[in-house]
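Rather than the whole complex, this shows some of its chains in their spots.
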Amino acid sequence: MASSDQSNDHLVHSPDSQHPANLICELCRKFYTLGWVTGTGGGTSIRHNDHLFIAPSGVQKELMQPTDMFVMDFHSREYLRRPPNLKPSACTPLFYAAFSRRGAGCCIHTHSQWAVLVTLLVEREFGSSACFEIERIEQIKGIPKGRGDDGKVGGMLGYFERLRVPIIENTAREEDLTESLEAAMEKYPDTFAVLVRRHGIYVWGDNVQRAKTQCESLDYIFQLAVEMKKLGLPWT
Amino acid sequence: MASSDQSNDHLVHSPDSQHPANLICELCRKFYTLGWVTGTGGGTSIRHNDHLFIAPSGVQKELMQPTDMFVMDFHSREYLRRPPNLKPSACTPLFYAAFSRRGAGCCIHTHSQWAVLVTLLVEREFGSSACFEIERIEQIKGIPKGRGDDGKVGGMLGYFERLRVPIIENTAREEDLTESLEAAMEKYPDTFAVLVRRHGIYVWGDNVQRAKTQCESLDYIFQLAVEMKKLGLPWT
């Protein structure tokens, strides 16, 4: 790799707390306390104009610094910045799918245990090709309804509508999830999230705030759904 | 909206940590860590003399700033301050019912999962028109007994008394809950809280401290009640 790839430190240095390199660090500290990214699991990426900022692989997510960020050019998919001694995230092609196919501004990947348990419960009850489905829970109003023909988000799901989150099967290597993630995006054009069986979830949104709050709403719903199963309460 | 509506920044600027605009932000940061207002859910409102301070709709509740607050005149119900680019909370008419019908000084709305689960358990066991009822739990002494003829709070519930929290059915739009919330206030004149099925809870009190500590006591009781059900222990 050319040394120029490694020297673009100006891309990640900013006094602005809202700069993507700073925001990813702050988000991951918060996600760590929620149990979403412990043990170096999970990841986060933000698109800012034509730059994709991506947390590295295999690091303690609550201790990341802006200088740990990878920066990729959206069009060429080449790294504008690669921190020496760090490995790019295996989630990169999955994040890229959210940016390129859905126009996302931020994509979050968690290993939330509630998400994992929901994928196991769905498989046992409805089979391996089923979605997670729930309805009549107020918090589903925190999940967007999909986009209209103009590409804009068409409002949030209603209380009486059904939330569906597709589930894809896990693979040995994270990058090998890309094809089935993209297929799920095709099959469920309205979804803003894809669950990965026995693994976790990818959630994206138009910007950081939407991706984060949708991820929170989904995690709330998954936790509630697991507790409902323990108490024998049906999801639909 | 008149531009004057948006310029009353002096209403929310104060160095006093006990100023309502500052307190709402501090409370919501705390409520976020308790899981009550994640995913932009929930809300909080404080009445200070004739001004109602209300957290906006659809924002990250743990990141709110005093300048994000809406301020409404109690008598005219008109906004004295509307932050541009923010939407008023759909909870506003429900908060207003607590201020106008109960003389509350603060009203808190959470999406606590324990509250939601309790509403589901009550429906399954006692039907859709039933209250949540529990007795002989020390923490119910943290819930007021109701008001005397003089309008003053008449002490706390006793250990051997039964706590009853009415439950209303959820509606598609939050503001459409107002009628049934008001009806529950009529039917249960002693209650300081109303559960909303599959949604959460509204809790009010004479001032911020009482609303917050009553909300904590109720949430403690709901969590305990759910754990009791998992262990096969009866509520009454």
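Here the chain labels run A and B in written order, and each chain numbers its own residues starting at 1.
Criterion: contacts are C-beta pairs under 8 Å (C-beta built on N, C-alpha and C of every residue); 3 or more make two chains touch, one makes a residue touch a chain.
Every value quoted in this text rests on a predicted model; they were computed, and no experiment measured them.
Undergrad: Tell me how many copies the full complex contains, given that 2 of them appear here.
TA: 4
Here is the rule we use: only the chains that are shown with their structure count from here on.
Undergrad: At what distance in angstrom does the C-alpha mean of chain B lie from that of chain A?
TA: Measuring from centre to centre gives 32 Å for this pair.
Undergrad: Once bound in the complex, which stretches of chain B touch chain A?
TA: 35, 38-41, 60, 111, 113, 116-117, 120-121, 124, 170-172, 196, 198-200, 226, 229-230
Undergrad: Would you tell me which residues of chain A are touching chain B in their complex?
TA: Interface residues on the chain A side: 136-139, 142, 158-160, 209, 212-214, 216-217, 219-220, 223-224, 227-228, 230-231, 233.
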